[in-house]
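Below is one structure; the comments refer to it alone.
What you see is part of a larger complex, with each chain still in position.
In order of appearance the chains are A, B and C, and numbering begins at 1 in each one.
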Amino acid sequence: DTGSSGSGGSSSNEIWYSTKNSTELVHVAMADGVTQAAEMLGYTGEVAVAEADAAKQNDQMNNLIQNIVPAAIVVNPYDSDSISDVMARANDANIPIAVIDNKANNAQADVAVLFDSIKSGEEAGNKAVELLTEKYGEPKGVVVNLYGEVVSQVFKERSEGFENVIKQYPDIELISVLGAPESDVATSALNNVIADAKSSGKTIDLVNTPTDTATLGAVEALKTNDMWYKTGEDGHVFFISHDGLGDVLDLVQEGYVDAEVVIDVFGVGGIATEILHAYPMQGKEVPTSGTFTPEGEYLNTEVTFTSGDSGATVMLDPLVVDASNADNPLIWGNATK
Amino acid sequence: MNKPPLLQVNNISKVFGATPALSDVSLEVSEGGIHSLLGRNGAGKSTLVNIIAGIYPPTTGDVLFEGRDIRSLNIFTRQELGIRLVPQHENSFPDLSVAENIFSGVLPTRGGLVDWKQINDVAAEELAAYGLAVDPRTLVRELSSIDARKLNIIRAMHSGAKLIILDEPTTALTNRERAELFTFVRELKARGTAFIFISHYLGEVLELSDAITVLRDGRMFPVDTSDHVSEAHLASLVAGEEVELAHRAIDRGPDADGVFLKVTDLHGDNLEGVSIDVRKGEILGVVGFPGSGAREFCRALFGLTRLDSGTITAGGQKVALPSPERAIAEGISYISYDRQREGIMPTFDVNENIGISSHAGKLRALGGFVNLALQRSLSEQYRQALKIKCNSIDDSMDSLSGGNQQKVIVSRLLNTDPRLLILDEPTVGIDIKSREEIISTILDLTHRGMSTIYLTNDYEELLRVADRLVFFDDGRIVTVLDNTDITIDELTAIRDREKEAV
Amino acid sequence: MQSTSAARKIVDFCMNQAVWILLVLSILIMGLFRSSFYSFGILSNILVQATVLGLLAIAISMIILLGDINLATVGTAGFSALIGVLAMKSGLPVLLSILLILVVGSLIGLVNGLIVTKLKANALITTLAMNMVLQGGLLAITGGTTISQLPDSYKFVSQGKIGAFPALPIVLIVAFAAFHVIWERTRFGRALFAVGGNYRGAYIAGINVERTKIWAYVVSGLLSGVAGWLLSGYMGAVTSSFGTTYEMQVIAAAVIGGVSLTGGRGSMLGVLAGTLLLTVIQVGLAILGIESTLITLAGGLMIFVAVLIDAVRNLYNARR
């Protein structure tokens, strides 16, 4: 199969991925998921970077749809809402299109493959409750959540999921501060929270960040405040993070970070590309029920079709890893080490 | 063997683009000598001294200082050798203290750090020695423009230069200040300092100089000073022809008795109850020391200084003049003594510099447009009428010499068809020939009914043109005189008497 | 003699048209790498994308011309678009909502103008703070969400077509033509140049400098409002980080286009060239499929080259 058999009205041999930024490893890995799957399927994978700008992504998508006309497009919307018009244009032009990572509002895609960020947050919350219960025999203590810039949907949902779980336990005190994604913002925020807590005689039991970039900064705050100890050591502060960055996975293995909620970064792009290839590029519609088993190797070995806002949808499960399983090579952070 | 002269300029030529500014100019300055440069606006005087100071390179020719070829040296090295330029245009640091200004470029240090104590002490001494009564720690921004100019000269003196170039240092100085300056220059000369002195005032040039060179169109005309040289001779040498001094005709125009401007009991910034009428077709000369209210009076009529109370009637109607915009609309125009800051628009060409004040007046076209065609033709008329020296009206302002810039400003004001023209040192920095051209233009317009208020420290000029003289002191009008057979000495006597009476 | 003067004329021309020549060169080079660059689609996309940038560049140029700077153009665009869209969502007719956007933009400009003239606050820091307030306000009001599903009638200029040709570039052309005339031939325009060239001199020459400045800010705000309307129509949404990528480009377009930051010098044709050059570079880099991590660097280098060429041109003109 050279890819020329696609029914999408295009004779192109290219599958394009429109990514929202190139500044974070996670997005690079996501793009790799698409391009590797495309190559596995006999296509060339190309990437357009929106550089964290909704308008720019729109421009790039317009260029793709009107001028390049690839065999299929996988898009990671920088802004879920402003992508709808170009999505409609792709549909008009009969170009198979998948939305990954961030959903597209008010738009139809052939398939949406998404992370369940609320679930990620909830998993982190549950892990937090588990750790605190282990320590005190009951769920109580002081928990700091360094939430991210409000414009990011993922950070917002991860924090929401986390805080929803924590709020169910009245004995757990939640301190919620803006401290992500920038590392220096995290360092400063946590430094201030620690100083504030110290002056009112509180001890911080657990820190949660929605992303590993913030974790790197938060770690430094713990170090300078003499709160950086391994699990089991006196004075250890529980730490839960999200993403799966290599350096943080190392910290998990060393016992400094208790849990990392990992998302299937290779899977999201890879599975979306495989689904596009299996259904719309063969002229078939993506089902809204049933399961799909991807050819490539991902953290999610089997996924379930559901129906979402933009049509057929696949929600990928997060994976909570600790010191015992942090070395899984399918975690994107380990692959890029 | 003879010692070589301090400065020797040999066959200098300078071309700006296509404009030749200097051709084959040579001169010498001996130790302790004062060599004056004379010439019409744009003759090349500033260009020549800028070349000597090392600001511009000459196109051809060379400069020797103490017998040494300094052609390849930059301004800094030339300063170290002892050549110091006090430029024509403002040159101090407004936000720095007087003391620091004096020492600028060579701040003394102790232990690697700037020695403020020494700076302030020495500056205080020098200020006292040169008779400038200001605290060395005041900011230059707070000095009057006269004090700032003196400071500029003190700065050059302070550096211990062997050759000091003064480019038009006396413009807009009062006679007394001028005399102080000359005393000061002579003292230094006696100690061996040499000067190049540029001025348009022939009298002072004759009084001061050991040697005189006239520049005309970039060419040099050395003056033989061994015999008696007359002002008239110098004037014709500068102009290249006989210069006839313009005089006010005794009989006035038809409206001689109508009053255009009636000012009653003005109070405001340095004005304490000023009342005066200005008749149509009259030139009213204004006399007063700085701070007497004379300049404030002129500027208040143009909305530039604060007015608290009083009434102004122009052309029979009561007017409010809160801003230049309103004043121009009422037919009142003003030429400032400060050409750089309050006159020229540096980013505009000559054409638009002439037109700018008339955009809301006769150049106004429908729908907010400017009548550009009319602007061009009027500008062209002024260029010819006032003999503005430029290639075309599209030339940029900074390619014009100072005096020609002034003519452009005069054209701008005339272009507003003023009924009252307020002239604040209108001939500052203007050569003798151009000055007469400007004056006769004004006399001509006044003859046809325009009123003029004329403020200048050049009393010879004032007495030639004014119909009446008003003397200001302490914000009040103290004397009003018809200008009939008054001499300069009488005028200064009246002015000084008023001062002493207070 | 004849030939050297002809050669000189060519160099003169090249130097003065440096940005235009760079523009043509960029288009040629982009086309070499990817011939689709010359397609009607891409070229009209360039014009479409240049429209918002162009309007904002005119908006900032009005103020740079005065010798000030207006860093609030992007914030003004976002905030006024938000207000209009919210009003529309709560029932205001589309046309009135669009008008509201323009009114809000102008009012923001008026506030900037009043602060800068009446309080004599520094323009850079005032508009920087204003921009933060506006962007913060946008974020606070939207709560970080995006407002979308805008009616087609709201987007008719942003997305409409006249035949095969998009409507947006017409706005670009009309705006530049209109402001060319305003700058060169009207009293207001010449007053802008005068005030920027010599503030005090302009006052004494009878120009109402305060009024001129305030109006310039109002017009700048109005243009930002128009840009806000068109950009929201183009994206079909008002996001909480509306237009932030334009922030740097807007200044660059004006300055590369030859508007002197010290005031008093500039031309609409130059601003147009600056706008087009930046857009071509951006579109070009995007469709060349250049490595994602290199895009910022490449963009920066290209602006850098433009700056250097501009500097050499000025040096050349000064030495002439």
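Quick note on the criterion: contacts are C-beta pairs under 8 Å (C-beta built on N, C-alpha and C of every residue); 3 or more make two chains touch, one makes a residue touch a chain.
Because the structure is predicted, anything quoted here is derived from the model rather than measured.
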| item | value |
| --- | --- |
| Assembly formula [one copy per chain kind displayed, counts for the whole file] | A x1, B x1, C x2 |
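Note that only the chains that are shown with their structure count from here on.
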| item | value |
| --- | --- |
| Chain contact graph, described as a line, ring, star, complete graph or other shape | line |
| Chain-chain pair with the highest tally of contacting C-beta pairs | A-C |
| Most distant chain from chain B, judged by the mean position of its C-alpha atoms | A |
| Intercentroid distance (Cα basis), chain B paired with chain A, Å | 74 |
| Inter-centroid spacing, chain C versus chain B (mean Cα positions, whole Å) | 43 |
| Distance between chain centroids, defined by C-alpha means - chain A, chain C (Å) | 36 |
| Contacting residues of chain C [partner chain A, same complex] | 36, 39, 41-42, 45, 49, 52, 139, 143-149, 159, 231, 234-237, 239-241, 243-246, 282-283, 286-287, 289, 292-293, 295-296 |
| Chain C partner contacts - residues on chain A that touch it in the complex | 19, 22, 28, 31, 46-49, 51-56, 58-60, 62-63, 66-68, 79-82, 84-85, 105-106, 150-151, 156 |
| Contacting residues of chain B [partner chain C, same complex] | 17, 302, 304, 323-325, 327-329, 334, 336, 341-348, 352, 356-357, 359-360, 364, 367-370, 372, 412, 416 |
